[in-house]
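For reference, the structure discussed in these notes is given below.
Removed: one protein chain of the complex. Kept in place: all other protein chains.
Naming follows writing order (A and B), and every chain is counted from residue 1.
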Amino acid sequence: MKRVLEAVVVGAALATALATGWAISQERGAPAGRVPKPAIVQARGDKCVEPVEFMRRSHMQVLLHQRDRTVHEGIRTKGHSLKGCVECHASAATGSVAAEEGDFCRSCHSYAAVRIDCFECHASRPQAVAGGVKP
Amino acid sequence: MSGRDAARRQFLAWGAGALATLTIAPGVLLLRPVHGRAPEQAVTGKARWGLLIDTNRCAAGCDACVTACNRENGLSGATRETDAQWIRKVELRDPRTGRKASLPVMCQHCEHPPCVDVCPTGASFRRADGIVLVDKHICIGCRYCMMACPYKARSLVHEPLADQQPDVPRGKGTVESCTLCVHRVDRGERPACVEACAAAGRGAIVFGDLNDPASAIARRIAQYPSVQVRADLGLNPGVRYEGI
Partner (left out) sequence: MEIAYREIEGRSGAYWLLLAVLAAVTAAGLAGAWAMEHHGHIVTGMTNQIVWGMPHVVAVFLIVAASGALNVASVASVFGKDFYKPLAPLSGLLAIALLAGGLAVLMLDLGRADRLVVAMTRYNFTSIFALNVFLYTGFFAVVALYLWTMMERRMNRYAKPVGYAAFVWRLVLTTGTGSIFGFLVARQAYDSAMLAPMFIAMSFSYGLAVYLAVLIAAYAWSGRELDAAMLRRLKNLLIVMIAAVLYFVAVFHLTNLYFARQVAFERFVLADGGIYPALFWGGQMVLGSLVPMAMLAHPRLGAARGTVVAASLLVILGGLAQMYVTIIGGQAFPLELFPGVEATSSFFDGRIHPYAPSLPEFALGLAGIAIAGMIVVLAVKLLRFLPERLDARLGESS
């Protein structure tokens, strides 16, 4: 229960921050700020595992839910895993989702000024690039 | 007895299941139930994973298991006092008799792990199938588990890391230890150290389900004497040793 609550709180905070950032970016006639607008890197594959609008707001809830299922219950389905995100969204230029300013995760997070705490521990590159052999 | 002979004998002793896991490519296994579990199914207490280490087959100076562990889990392999070591080769010598033994020591995956008891946030936990892990998302880096572990199995990551293995997230300020290669176990493979030991022609480490009386490991510990390290503490580790 506590975990769910925490996930909701964190998710809500992130969603609010992102939504605010988004709203500001959409505002018509707003002067061009010093912060570059997020550039969404084209991902591999036809479409995301969930609708884009849902993912923009709720990706963190999805990730948190999957994280606990993976770590504690050993469920390693690809759909909602961080590894899955990285495999599709790593940029062609850097091979990563968070190495450079323009990479998928960083571009939005920089814009919304929300720190990403994932890639201090998790690989931001898909398996093959990270040096391991793709299974 | 040469190492190769030993390995062959070991192979013969293993059950068909173990052989199958060896010969089938890991990628193929991904698509089928792993160790009898569908990918979307939560791990249960039906199985309890363990290791049996035959120190008679383990040679001083061989560190194939250590190297394989480091590669699999993205450890640097450096051995300063601040570096993480998930598995280490320990050389033993009985001062009274002069008898020597060499064996790998890693997290012993206790049934009653002290590290889990002392962890203030519950980051240190025992998975239903007996694998003791750290949920690094909620580890605060207090190191109480390192104080409590009788096997010196845990390490704190002392420095920022980069280029981690995608299956093995590791990060500065959190505590970590042998995961029994949980990511491999979850896709039906054996831990990297076990594979490496077999590949080196020694086959000193058997991996399997302690709860399944038909498994190679369960049959062997039922038939031949084996010991748990610091058995006096009553922690019932999932790792057992022969020949010490």
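One rule holds for everything that comes next: contacts are C-beta pairs under 8 Å (C-beta built on N, C-alpha and C of every residue); 3 or more make two chains touch, one makes a residue touch a chain.
Everything quoted here is computed from the prediction, not taken from an experiment.
**Q** Which residue from B:G61, B:P160 or B:P225 sits in contact with the chain not drawn here?
**A** Going through B:G61, B:P160 or B:P225 one by one, B:P160 is the residue touching the chain not shown.
**Q** Of B:N73, B:T174 or B:S215, which one is in contact with the hidden chain?
**A** Per the contact definition at the top, the residue touching the missing chain is B:T174.
**Q** Since one chain isn't shown, list which residues of subunit B touch it in the complete complex.
**A** Listed in rising order, the touching residues are 66, 79, 81-85, 88-96, 105, 114, 116-122, 138-144, 146-152, 154-160, 172-175, 229-230, 233, 244.
One rule holds in what follows: only the chains that are shown with their structure count from here on.
**Q** Can you check the complex and tell me which residues of subunit B touch subunit A?
**A** Residues 26-27, 30, 37, 39-43, 125, 127-129, 133, 135-137, 160-161, 163-167, 169-172, 174, 182-183, 186-187 of subunit B touch subunit A in their complex.
**Q** Quick one: which bits of subunit A touch subunit B in the complex? Just the residue numbers, please.
**A** For this pair, the touching residues of subunit A are 67, 69, 71-77, 83, 86, 120-123, 125-127, 130-132, 135.
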